[in-house]
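Every protein chain of the complex appears in place save one, which is left out.
A, B and C label the chains in the order they appear, each numbered from 1.
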Amino acid sequence: MNAGAATLAAVQVVVMVVVSPLLVGLMRQVRARLEGRVGAGVLQPWRDLRKLAIKETLRAAGTGRVSAVGPLVLVVSGLLVCVLIPLVGAVPFVSLPDDLFVVVSVLLVGTVALALVGLDAGTAFGGMGSSRHMTIAALVEPTVLVAVYALSIPVGSSALSRIVVARIDDPASVASPVSLLALVALVIAVVAETGRLPVDNPSTHLELTMIHEAMVIESSGRDLGWLELGSWLRLGALLGLLGSLLVPWGVAQDASVAAVLIGVVTLVLKLAALGSVLAAAEVFVAKLRLFRVPELLAGSFVLAFLAVTASYLVVQAG
Amino acid sequence: MTQVEVGLWAQLVLALATVSIAVLARPALRARLAGSAAAALGVAGAVTGVIALTGGQGRLVIPLALPVDPVVLSPTPLGGFFMVVAGAVGAVAAVYAIGYVHGPSASSTSWAAFATFLLGMQLVPGAADAVSFLLAWELMAAASTVLVLTEHRERIEVRSAALWYAVMTHLSFLLILIGFAVLSAAGHGTSFAAMSHVDPESAGASIAFVLLVLGFATKAGIVPMHVWLPRAHPAAPSHVSAVMSAAMVKMGVYGVLLVVLQLLPAGRPWWGLVLLALGTVSALYGILQASVATDLKRLLAYSTTENVGLMFLAIGTGVLLRAYAVVGPAEVAAGTTLLLVASHAAFKTTLFLGAGSVLHATGVRDLDRLGGLGKRMPTTAAAFGIGALGAAALPITCGFVAEWALLQSLIHGARPEDRLVAVVMPLAVAVVALTAGLALMTFVKAYGIAFLARPRGPEAGVAHEGPASMRVALVVSAVVVVGLGLLPGVMARAVVRAVGLGGIDVFGVSGLGLPGVGAALDPVALTGLTLLVAVSVLVVTWRMARRRPPRPVELAWGGGGVRVSPRMQYTATSYAEPLSRVFDDALRPERDLEITHAGESRYLVERVQFRQQLEDVVEVRAYAPGVRLVDRIGLAARRLQNGSIHRYLGYSFVALIAVLIVVSL
Amino acid sequence: MAPVLFAELVAFCAGVLLLTGVLIVWRRDLRAIVRLLAVQGVALAFLVAVIGVEARLPELLAVALLVLVLKGIALPVLLVRVSGPAGPGQVETPTINTTASLISLALLTTLAYLVSQPLKAAGSGPAAAAVPIGISLVLFGFMVLASRRHAISQLVGFLMLDNGIATVAFLIAGGLPLVVELGAALDILLVVLVLQVLTGRIRAEFGDIDLDDLSELRD
Partner (left out) sequence: MRGLLRLMRAAGRVAEPAPPRPEGLEGANVALGGSVGVRHVDAGSCNGCEIEVAATFGPVYDAERYGAKLVASARHADVVLITGVVTRNMSEPLRRTVEATPNPRVVLAVGDCACSCGVFAGGIGVAGAAHDAVDVDLAVPGCPPEPDVIVEALRRVTRR
């Protein structure tokens, strides 16, 4: 059993490392085309990473070891999330169930590492970005937990793989009001967590409006490369999770070669579709004022909470 | 003489030894000798606790000269668990104190009080009947009040803090006394065994339950009776506040568990709701105040309120679910309380000892003037970091395991057929999640502002690492935090025996299994997977670092500005400012802005002064009016006695008439 | 002694006691009050004598003589000397105006009657019937004590209170045992001496002995 899980995990890591920069490239490309621009091409993120690999890494005098170790922790947590979340296959390790709280905690380790890198820079921008990022992460967590809790009630367990498998076996539950409410809440939470448009504008230059960018403002060369890759991996993993929950078919339930191939192909398609929809939506949305974001998150939490109470009514009626 | 009795005797003897050393030894030797004796007392307590936990029986009767019946000590497994926690924390704090104490905290009174304090915390879980429980409780309270007062000559606010603490502690003593009285009246006997025969459905049981829970909640620092905690901890010396926060507060939790598990086991559903309500309010309010606190020890004190709130939430869930016959998650919830107790004791001791060594090195507790201590105090930074990870419940620490178990019991506790439970459980999940998120924010702020970037004040610039004994204690407690996180199986066995219910057991080599709920967690496997994944990243980084070593640069990129001074960095206040704006109505910060215009024109500004004051809303709203009311009654009473003889004679005249009337009725 | 005569004598003495009580409250002039107090002492002594004769108890007659000497003569003389060289000529302005105090006297007497049922049951015959008078004397004494400003009038109130208690005692149980009576008498003597020193000191301090000045002594 573990062998199958191990191969799936390896496949998931390799696929996500290759695909997530392309996903970001695709999202920028879609956005450019909608704005009438030609856009830098889907491979541009990989070119950025290659350039950052050969660029020189500068370390300011005030910064300590955290500026060096932080980016590595972010990437490792990104990779771990890719292993734990049922993207290609839903076969968990026996001794390590991909439990909801474990996945969220691994994500949060990355968030904390990024925030500490921002703080260690010792500049006003780093502190500002880190403070806002942590505030939003603190407010997003109830939504994520309660939303996936709502999805776990019909299944009876909070392990993500069992939720996905249960949704494959019972297609009706995918379209039920419970999962729709929970998924809308989850989308808002993912957008807030990965710093996409309504909450934070990734391509802004005005330092005072930044959240994610402000934390990486001091990192250069290799550090910046790891930070970017880590963030892209998290975005890819979370979008993959949304994809697996929204369209569970195609997720491999055993480690056979055919199932894995189908899993990989459907994963890439799902990511491409979700990525372009998100990018297209971003063109129409302007950045929210920072103190309107808690209202958005409160709204998403209420949706998740309604999903939980609705799941009782549905279970009762069903 | 069974082993347990030997252990108890050993503790009494060691306590006496410590006190005598404290009084007799020369000041130079006193710290080392008394410290090691106190550490031995802690270890003896822990060992006795382990023996009691693993089923050791023992009954020690100590006759007292007082006409009250003798002190009876026979620790139950539940009591044993808390003796282990209190003993271990006491031992580590004693070792730490050897290097830490200076000035008034090194005096003989404070060492003697410290020994009595540790002894008191061992006797409370060991007591077998109400009278000895109350005696031990008062011993603990008195000793800790003396300890809080150690530095009253140096800082004025210590006196008011000690006053608040003494009043609140004895308020809790009073409530517990009345509660036990009601119970022993109903159970016809003051021993816990007699009291456990009381029928939980009776009114007496409910009254006693409410009184006892309020009494223990005041000691545990539950909102709204938490007001003494953020005052007493910054006032007490660090090793004392570590023991108070990590062990003494748990005696309140022990009391509630005693009531819920032993005295009135089959509780009513609304008991669970009361505990749940207290727990959720305290967890949220505590962590909110912690996230905006700038005084390091005040932050840790509020985080204790939060953690104790989570424990009450777990107990409440256990009682509520057992009342609705949802057995699996109920047992898990009860067991989770003890996991939370052990994990909080571990990481809170680390954090307080870390804060102590920061205070020892810089003499400053205000985060806004600290910074850059990571390079200057590596051991403290590492230990405080691990403690902070534990407090934020991040993987591979004991906090993560405890919070994981709590969430499992909440998530699997929901049973749709009961409307009330169906609504309460998701709310509890949301509260735990928000608390975890805010705890994350709090400890990133505490660690990031204190240890990273550049020193914001002159004191932080000249900081240096503390003496050896402090570093040893820090390392030991940090190792325990990671150890319990990696091998939770050890805790699982102890918890099952202490609570006497199933629900939690060892999974695989040392993982934590929750059969009642069908969930399991093996942190060792998680660590293995992390290392496997991290290897590739480390190899790539190592190769790149060899090809292009990083170049040190003198200034960070501050937008090209010429002077990137440390004062431009974010401070703890500014870090928590978005949060205080989001939770504005819960925190009620008082902000006033003074703009002095240059000359008469409205547009030229000479000076802008912004001041923000974050009060404890509960204290301002509930306690301040209460204190003012008492003052007014006092003033009115003073008018009664205004020196006029006629008024006094008039009182006795009226009294005489009243008596005559009453007699004649 | 014929029972009718005994009843009439007791009633007469009680009447005199009550009358002197009312007049003490009524009058303002200190010298008159002291004289009325002396009359009250004599009436009390006569009452004791009458009871002694009725109950054929020789020592009661000795007590009557003691009461006569102490309350009839010694204390009033002491009071006059205590009030100083100017003599008790001052006029007293009590805290309650006269009409209000007289009305309260009436109320106190009715209260005394209502309250004294259990005490009446203890005694027997005409003596017991006069017990309410004793109690009302006690209440009058207390009122004077509480409402008068002047040290001397307060002393008079205190002594009237004592007379009231003695009256009740004699009416019910044929007088207190001699030892108790002596003890009570000594106490009163002590009180008077202390007050004498006190009034002397007050006069030295404030010029007159008005007790209200004492209220400045608090913080």
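Convention: a contact is a pair of C-beta atoms (placed from the backbone, for glycine too) under 8 Å apart; a residue touches a chain by one contact, two chains touch by 3 or more.
Owing to the predicted nature of the structure, the values given are computational and were not obtained by experimental measurement.
Q: Indicate each shown chain that the hidden chain touches within the full complex.
A: The chain that is not shown touches these displayed chains: A, B.
Q: Which listed residue (B:209, B:302 or B:557) would be found touching the missing chain in the intact complex?
A: The one listed residue touching the chain not shown is B:557.
Q: Considering the complete complex, identify which of A:58, A:174, A:277 or A:302 is in touch with the unshown chain.
A: Once the missing chain is taken into account, the touching residue is A:58.
Q: May I ask you to list the residues on subunit B that touch the chain which is not drawn?
A: 551, 553, 555, 557, 560-562
Q: Go through subunit A and note every residue touching the omitted chain.
A: Listed in rising order, the touching residues are 32-41, 44, 47-48, 50-51, 54-58, 204-207, 210, 213, 216-221, 224, 283-284.
Criterion: only the chains that are shown with their structure count from here on.
Q: Line, ring, star, complete or other: which one describes how these chains touch?
A: Its topology is that of a line.
Q: Please work out the Cα centroid separation of subunit A and subunit B, and write it as a whole number of Å.
A: Comparing mean C-alpha positions, subunit B is 35 Å from subunit A.
Q: Using CA atom averages as chain centres, what separation in Å is found between subunit A and subunit C?
A: Centres of subunit A and subunit C (C-alpha means) sit 99 Å apart.
Q: Could you please state the distance in Å, as a whole number, between where the Cα atoms of subunit B are centred and where those of subunit C are centred?
A: 69
Q: Quick check: what residues of subunit A touch more than one other chain, meaning two or more?
A: none
Q: Which positions in subunit B are in touch with at least two other chains?
A: none
Q: Touching residues of subunit B toward subunit A in the complex: what are they?
A: Listed in rising order, the residues are 291, 372, 374-375, 392-395, 400, 403-404, 407-408, 411-412, 414, 416, 422-423, 426-427, 429-430, 432-434, 436-438, 440-441, 444-445, 447-449, 452-454, 507-508, 511, 518-522, 525-526, 529-530, 533-534, 537-538, 541, 544-545, 548, 550-559, 564, 566, 568-570, 574-579, 581-582.
Q: Using the touch definition up top, name the residues of subunit A that touch subunit B in the complex.
A: Per the touch definition, subunit A meets subunit B at residues 9, 13, 53-54, 56-66, 68, 72, 75-76, 79-80, 83, 93, 95-97, 99-102, 105-106, 108-109, 111-112, 115-116, 119-128, 130-132, 134-135, 137-142, 144-146, 149-150, 152-153, 156-159, 207, 217-218, 221-222, 226, 290-291, 294, 301, 305, 308-309, 312, 315-316.
Q: Help me check something: in the complex, which residues belonging to subunit C touch subunit B?
A: So the residues of subunit C in touch with subunit B come to 95, 111, 114-115, 117-118, 135, 139, 142-143, 145-147, 149, 211-212, 214-218.
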